[in-house]
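Below you'll find the structure I mean.
Complex shown without one protein chain; remaining protein chains in place.
Coming up: chain A.
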C-alpha cells in the first residue's frame, strides 16, 4: 500500500528510456509562437496574462531588476502549466520532483545573491545583521542570518514539492475512499465525492498559487539584491 501511494511520483520510464524529458518539454507546445501580425485567441490570452503578471510583479523593481522579467515570466508559465497539466488523471507531474525544483530554485537564488554581492556589497552584507542588535548577540545572529540565507533555496524548492505532492496524495486517498465506499454505502460515497470535487477545485487554485508564490519569492530575493 505504501509503495502504491507514492508510485505516481516515481520518474516514469518506458522500456528503460526516461520519457520524463518529453513530459517536462510538453507544456512548451501549449505556448505557440506565431509569426502572424494578428494573433489567435490562445496567444492573445497568453500575452494578456503575461503582460498582467509582469506589470504586477516587475513594477517594484528598478531597471536592473527588470532585466529579469523574461526569466521570471517563463518561470511562472512553466511552473503554472506543469502544475495544471499534472492535475489531469494518470499524468505525471514534474513539479513533484524535488530535484527539478531544486534545479530551478538554486540557480535563480544564487543569481540574485551573486548580483547583490557584486553590485551592492555593503547592502548585501548588511542583511546579515538586523539593526539595533545587542552586542553580545551579534556573533550568533550573524550565524543565524547566514544559515537562513542558505536555507532560502531549499525552502523554495521544498515548498513547491510538498504542496503539489500533498495535494496529489489527498486527491489519491479521497478518490480511493470514494471508490471503496461506493459498494458499502452510496450516501457516504456521495459526501466524499463532493469533498473530492471541492478538493480538486482547491488543487487547481493551489497549482496556480504555488507557481505565483515561487516566482514572487525569487522576485523578492531579486528585489533585496538590486
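Descriptive notes on the structure:
What we mean here is this: a residue touches a chain if its C-beta (ideal position, glycine included) is under 8 Å from a C-beta of that chain, and two chains touch if they have at least 3 such contacts; residues count from 1.
The rule is simple: contacts and distances are computed from a predicted model.
As stated in its UniProt record, the chain not included in the shown complex is "ATP synthase F(0) complex subunit 8", which appears among "ATP synthase F(0) complex subunit 8", "DNA repair protein RAD51-like protein 4", "3-ketoacyl-CoA thiolase with broad chain length specificity" or "Glycine cleavage system H protein". The chain that is not drawn here is touched, among residues A:83, A:112, A:152 or A:165, by A:165.
Take chain A: the residues that touch the chain left off the picture are 6-7, 9-11, 18, 20-21, 24-25, 27-28, 31-33, 43, 46-47, 50-51, 70-71, 73-75, 77-78, 94, 96-100, 102-104, 161, 165.
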